[in-house]
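Dropping the structure in here first, questions after.
Excluded from the complex is one protein chain; the other protein chains are retained at their positions.
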């Protein structure tokens, strides 16, 4: 019998750390005429909101004002914006350790997010959770998560609940390239597939799991190839192109909503900051050229150029978005700083229900 | 962008139990001339040894002589025999809850196996482990395992040790169709692939995980399709044809031994008894026709017909193998029954080393 | 959520019409009634639907509730519990089955880091009314990976509740209460007890979580027994009664939250206490119980709290070893005698 070739690339085993670029920017797919100006503006605004939320949070951390960890989403904004513009408010998402972008794009307020980062009682988690547990159940944000891959089965459960109740909302689970190596991811994908649940699997492939390049954690070039193991269709998109992400998401979400089961989207993207924090790197696990190359494809620059070229928006209109957002953020940070700390007497609040 | 079709079959989600056959017997591949009579005889003998070990164990259990669980391997003998004839004594295997076949084929003695089933101190585990923990480190049998999928990473570790020490032995991990749904399996497969380790992944696809047909636990027809998710090549063989399994195993083992990394073999097979024990079924999760159909392709009948037709062996020679084995088993059971029980005073023996 | 619908006598026997049922049938009946009571209850697990569960825990439920509410899943315990967490967070009341408690090692993250902590770390905006059922305990020759009693792990986790039914009556009532409860609750059935019988009311009833039950009153020694050890303690009580020794047997029923008040009150009367469980003694719940008792009722103790549990080894296979491994009535009786010898 003939040996079945793997569909994947046959790289030689890789155990030494690599510093060469693992993910190269992709050519932008052709501009389609169909995309509505409203969506472009929506994508742009959500991306700006994420960008400014994150860069300001980074500054606050550098200034020593925020306790705990901070995994910044900067560079990946097109993914959160592209997916979230395809969702309704009652659609559910589960997120990761790098969850601010998803929360902002899903509509969680700046006030409760900053207040949470500051550990204030007005925060999204009453100051109990911090960056990695931000959630907003009224917005379908089922939480960031500190455990890699753990959000995946939870999204499957949310989708199960929707179908069980006869509701047509869908669940989206976000995860990184690195997360697809953990057991819970695999189990969740198969569970969604075999139960035919309305779950969209969004892989934000930024080429690294912490400091380990993709080539050192899997032999595949395209994480999307993993979907086939569950009988799940998949699509690869340019994760710096919010419109491309949006289109793929609309397709996957509507497919799920129609009851046709789960699907996977792989968005090729990049994080502009370090894995955690803003301090720069202890070891050069990514080359300066690689970072610079990706920065030339800043997802916000791309959509702004497009919007201006298309006539969707003027430069002034775009600048207004930045300014409005800046103001809102300044106000939110002031709110957070003025908010009271939790009372240690309430330490046992919410351990149990009822 | 075009949606990437899943390479897998697109079955509709399946949540209700099925009683229709999920695995249909395959046509025997053409007889090749190259297979040596020695190998055919070896395959035959190992299969007979497994068959008689198991049917006698089943009788002992029915007679109420054996405590604990008993997952019989009858029907799947071609897989263990086919793989083990491709291995050296110093090659390592990890097994499952259904491990007797692997142990017998790897050369573990009847005496210590029966003694273990009887819970005697002369058993393979000194009576501490029972059916699901039979092992023999002198034969490269790294143990049955009571936890589905748990043997997979352990085999990866054994392969790691071989390469680390500059030895050229390989590790084989056996698992069922159902086991490929658990996280440890996924993680182990990817770990072996990315580290390029000499591990052969042998899926014994008997169409069921306990009482759940494959169609209700995954959307794929061929478990082998999962190998591609790790950049691992795979091959599908008729698991009732010991020669076919042997050939695939030789190829995969030699490939691994040459340092070319892991490979997966899916053997389509069937278990003739129930998931556990010999008592027959509480619910008819498999149809009588399905069982009967598969029994027409009894792997021992197939190899005997072939051996006689080829002139590799006479009927008398084959009968001799059965008789010799029966005698050996009778002696081993007598040995086990005459063996002393463990002394409760030694309860804490072997909890720690040193 | 924890009110019981039957009047119980002081010794816990229901005062309503009952009939004999096995432990596993009592569990099954409680589950079925909870499913009838609340449309949001569903069951997921390996072979729970078509096969009715390898221990027959789910027999006939597929027939009554259909495949929408009885879900067979792949062998994927992490995803299975995660499915329960996500569904519970979205308002359902999942019952997720882990078959053998020993399998918890492959899905503990979802139980401990997700289900148990979610309400707290999310700031309280949701509840996780998840029930996890599982079979624990030794005695069937199932060996080291299929015989453990791991309640001490779970009881150490803020956010979880844990119940250990000791007979048919509690198998039903605690299961109903677990499902009605708004928190993640682990129901640890005992494998050896599955076929044991007891009087069980027909109607649905809950047994308050976190309330210990005095299974037998006595004045000489307080015996606190978990799960299957309750029956062993009652048997020891009969044996000791013949010697003129009256022991009080307390069944905590719920080990998290743990009703220590009932224990303290008993010890104040008996001044001697023995704790017995199947789990390994070192780090078992007996340690917590002993630590609390010596703390709170120190001055009432005429002897140190005595713990009986398994020795510090994995569960052995051979029945002769397994028998020596698991505590039983003889060791309990012996322990009581030792306690009484001490002045």
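Here the chain labels run A, B and C in written order, and each chain numbers its own residues starting at 1.
Everything below uses one rule, namely that a contact is a pair of C-beta atoms (placed from the backbone, for glycine too) under 8 Å apart; a residue touches a chain by one contact, two chains touch by 3 or more.
The structure displayed is predicted, hence computed values, not measured ones.
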Visible contact partners (per top-of-document touch definition) of the missing chain: A, B, C
Touch criterion as defined above, residue of B:129, B:233, B:261 or B:299 at the omitted chain: B:129
Option touching the unshown chain, where A:120, A:226 or A:297 are the choices: A:120
Touch criterion as defined above, residue of B:104, B:117 or B:195 at the omitted chain: B:195
Sole residue of C:159, C:319 or C:335 that reaches the chain not shown, by the stated touch rule: C:159
Contacts of chain A with the absent chain, listed as residue ranges: 15-17, 67-69, 116, 119-121, 125, 127-130, 132-133, 145-149, 178-179, 181-184, 209-212, 216-218, 282-283, 285, 341-342, 344, 347-348, 351
Chain B residues that touch the omitted chain in the full complex: 92, 94, 123-129, 133, 135-138, 142-143, 145-147, 150, 152-162, 164-165, 171, 183-184, 187-188, 190-191, 194-195, 349-354
Residue ranges of chain C at the interface with the undisplayed chain: 78, 102-106, 108-113, 116-117, 120-121, 143-145, 152-153, 155-159, 256, 258, 279-280, 282-288, 290-291, 294-296, 298, 301, 303-307, 312-314, 316-317
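Going forward, only the chains that are shown with their structure count from here on.
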Whole-Å gap between the CA centroids of chain A and chain B: 43
Averaged-CA centre spacing for the pair chain C and chain B, given as whole angstrom: 37
Residue list for chain A, restricted to those that touch at least two other chains: 183-184, 187, 190, 194-195
Residues of chain C engaged with two or more neighbouring chains: 71, 73-74, 76-78, 106
